[in-house]
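What you see is the complex with one protein chain gone and the rest in place.
Labels for the chains are A, B and C, by order of writing; each one numbers its residues from 1.
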C-alpha cells in the first residue's frame, strides 16, 4: 500500500462523483438501447458499469494537462468521462453524430480526446497494446517526465501482440502502465477456459516486468497505489503491469443478452458482484464513514449525474448526423 | 537425469555417426558455397554445425515409423538427416534439383519428408510453431500414442505466434515437444539484447507448462532425457518445453560473413565453443572412454560421412533442374 | 426444397458435413459453450463434443495454426473467425503458410481446411469490423475463395469447401445472415430455396446466371449480387433487361460465364461492396475489356464502395457501399442514358 499517511478525502468525493456519472451514463445507454435506432446508436455497445473505479482512480492519478496520456480498448466510454471529456460529445459519438468526439465516424468503440491525452479506444482485441509501446517510447525519446496508461482486457493477453509488446516495453524501459481490467471473462469465455495459467501476472514475470495486483473495485486502493507507482515511473522510467480485479455488470455487448449470458455465468453471480463488489457502494460507505459524504450529497450527486447523462443524450439527439460530404474526409492528413 | 541404469552404447555409436554425417554434409555445403551457382544453390543457406546433438538425440528418441512426427524452422538439413532422409535428396533440394525432396521448389529452408513424419522446415520466424499445435492436436484427436516435436530458435520466442501457441498447447494438453534451440543469437542479436528476461524458460512457466533445460551439446543428456519425457508424454498426453543450450558455428546464413559476425561475436568465442562444447568431440571422448569407439572406427565413420556428403553432392550435380512445366504444378491438391 | 436464411444454410452445411465425416472439427472463439456468436453452431458442442467443437482463446494465430497442422496431419478443420477482419492478425498463417505449404514442399502435403466467418459491412460496426477483405485472399495462389450470395450457394459452396483438399476461405456476408426468406423471394422468386439433398453441393469456379436479360450484364458477388438483382428489378420497370451474373467464387474465377453474357448484351457493370481501388472488380473489369474487347459497346462500369475506412454514423455507412440505385445509374450509363 502507499505510504501516504492520510487520504485527501475531498479528492475521493470527486472520484465518487465521477464514478456515479459514468454509471448513470452507461445505464442510460443500456436503457435507451431499446430505442437505439432512433438515437443513432448501433454497433456492439460495450458498457463499463462495475469497472468504474479503475478508469477513475488511474486516470485521476495522471497529470493529463502536463503530458500524461492513455489509450484503451473498445469498452471506452468510461475512460473519456474519467478524463473529463465532454459527456455530450461522447454520447454524440456513441450515436454517430457530427458533434461526436470522433465526428461520428468512430462510434462507441472509438472514442478519443487528443486534448486530454486520450489516444482512443480500439476494436481489435490486443491491437491497442503495441501502440502504447510507441506512445511510451515517444515520452522517453523526448525525455518527458510522463507516463502512458494502456487499458485492455484479460482476453487481450492471449493475442501475440501483447507478448511482443511487453517484452519490448521492458527491454526499452518505456514508462507505460499496462492496465489489465481482469473482469474474469472475455465475452463468454472465462479465464479458466482460456488461460493455461490463471495467474495472469506470471505472464509478465516472464518478461521480468514489475507488476502488481489491485482490487479494481476499491477506488482508494486503485488511486493510492497508482499514484505512488506513477510517481516512481516518472522518476525512473519503466513499465509496470497492473492487474485490476474487476467485474462487468452488463453483457459483453448489447448482443450478449441474459439468454446468451446464461451460457457462461449465473444471474446469481452477477447479483452477488453487484451486491458485494460494487465500486460505487464501496466508496460511498467509506466516505460516509469518514464523514465527508452525506445522504443528501449522495442524492444530489446521483441527480446531477442522471441529469448530466440525460443532457448528454439530449445534446446528441439534437445534433445532426454528419454531412454526407464527411464520408470522404479525414482519410489522409 | 533419466533413471535408466545403463546406456545402450551401440545406439550412441550410431548417433555419433549421424552427427558426423550431418557435420560433413553441412561443411561440404559451406565449402561449396563458393561455387554455389554451379551447384544450383542459392538463398540464405543456414547451416546446423554445432547443434547436431539436438536433432540426433531428440529425433532418435522418437518412433517415426509408428507415427511420431516433427516440424522445424529453416535451419533444417540436420533434422532430415537425423530422421534418415536420403542425403542425396536433401542435397538435391538444397541445389534446387528435380530429385530434391521438395522437387527443388522449397530449397534449403523447406526440406521435408512426409514418409518420415517430417512436416517441413519453415522460413517465417515463429511460423512453424502454431502448426505444431495442429499436428499435436491431430495426434490427440485420433487417440494416437504419439508425440510431435517442434524445433525453433531463441529468436522465435519473440514472435506473438509462439505465445498464442504455447497457451493453447497447454490448455488442450497436446503432446508437443517445443524444442528451443537456444544458440544465444537470433541472427546478429544476442539473447541479452532481445529478451527482457534472459531466463527463457520463464516464458513457459507463465503458461504452466512443464519445461526442462538440457545441454544440447551432450547427446547422452539429450537422448536419455528426451526418451524419458517422450515416454511420459505418450502415457499422458501433454506439452513439454525443452530448452537446449547450444551454439552455432557458422554465420546465421551464408550472407553472415566473418566481417558481419564480428559485429556480434568474437572469433575467439566461436573458437572456444568449437573447442569446449563440440557435440561430436564430446560424444567421441565418452564413447572412446567407454570402449565402444576406437580411433579406427572414428576414421572410418569420418571417411564414410565425407563420402556420403560427396555422393549426395554428386547425386545432386548429376540431377536435372526441374522441368519448366513444374512451375505451375503442386499449387493445388 | 427448404426456404432457409443464409445463417441457417451455414449451420446446415456444417452439421451435415460433421455428421458425414468425423475428421471434420470446428475451432474458434465462442463456437461451443456460448452457442456461437451468431448462433450458427448452436447445439453443436452438445451434439459433437469438445474435441469436435473447440472453444479457443482469442488467439487467431493459434486457431489457424491448429487448423493448418491438423489438416496436414489428415483432419479437416473448419476455423471460424468471429469476423473475417480478425484474420488479419493471423494473415501470415494464411498467406505464408496455408497457401504455400503444398507447393513449397513439392506436393508432399495437402492442407484441407476451411477458414470461414462473417464479413463485410454490418450494423454500424465501423472501421475495424466492417471490411470485406476477399481480394487479400483471392490474390494468393494456393487458396480458394468463396463468396456466396444466396442460401443455396452458401450451403452448397460451404459443403464443397469442406470436402476440398485445399485451404478455402469462405467469406460470409453478415448483411445476408438473417435476411428473411420472404424478403429474398420478393427480390427473385425462389431465391431462398435450398435443396434438401444432403449431397447437394455447388462446384467451385462456376458463375451463375441468376436472371436472364438482353441489354446489360450486371456482375456481382455476395451482397452485391442481391443489389444487382434489386437493380435489375428497377431496370425492368424502365424497360431495360438486365442479366445478372453471380460469380460465386473468386478463386477459382469463372470469367467464361460473364463473358458469354457480355457477348450477348455488349455492356457490363461490375459491382463490389469493398473499396474499388485494386479490388476484385478491377480484375473482372480488366478481364472483360481484355477478353471481350470487340464485344463491348461501352466501357465497363465499376460500382464499388467508398474508398474510406467504414464510418460509424448510420447515414455515412449507408452511403458508403453501392445501392441498387448506383447500379441502375451505371447500367443506364452503359446504355448511353
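Quick note on the criterion: contacts are C-beta pairs under 8 Å (C-beta built on N, C-alpha and C of every residue); 3 or more make two chains touch, one makes a residue touch a chain.
Keep in mind it's a predicted model, so treat the numbers as computed, not measured.
Although it is left out of the displayed model, the omitted chain contacts the following shown chains in the full complex: A, B, C.
Of the listed positions B:42, B:67 or B:84, the one in contact with the omitted chain in the full complex is B:42. Taking the complete complex into account, A:160 is the one of A:160, A:184, A:216 or A:239 that touches the chain left out. Touching the missing chain, out of A:46, A:75 or A:103, is residue A:103.
One of B:23, B:46 or B:105 touches the chain omitted from the figure, and that residue is B:105. Listed for chain B, the residues touching the missing chain in the whole complex are 37, 40-44, 96-98, 102, 104-110, 122-127, 155-156, 158-161, 186-189, 193-195, 255, 260, 263-264, 321-322, 324, 326-328, 331.
Residue positions on chain C in contact with the hidden chain: 85, 88-89, 91-92, 95-96, 99-100, 103-104, 126-128, 135-136, 138-142, 250-251, 253, 275, 277-283, 285-291, 293, 296, 298-302, 307-309, 311-312, in rising order.
Taking the complete complex into account, residues 69, 71, 100-106, 110, 112-114, 119-120, 122, 124, 127, 129-141, 160-161, 164-165, 167-168, 171-172, 329-333 of chain A touch the chain not shown.
As a convention for this text, only the chains that are shown with their structure count from here on.
Chain centres here are C-alpha means, and the one lying farthest from chain A is B. Mean C-alpha position of chain A lies 37 Å from that of chain C.
We define each chain's centre as the mean of its Cα atoms; on that basis chain A and chain B are separated by 47 Å. Each of residues 160-161, 164, 167-168, 171 in chain B touches at least two other chains. Each of residues 56-57, 59-62 in chain C touches at least two other chains.
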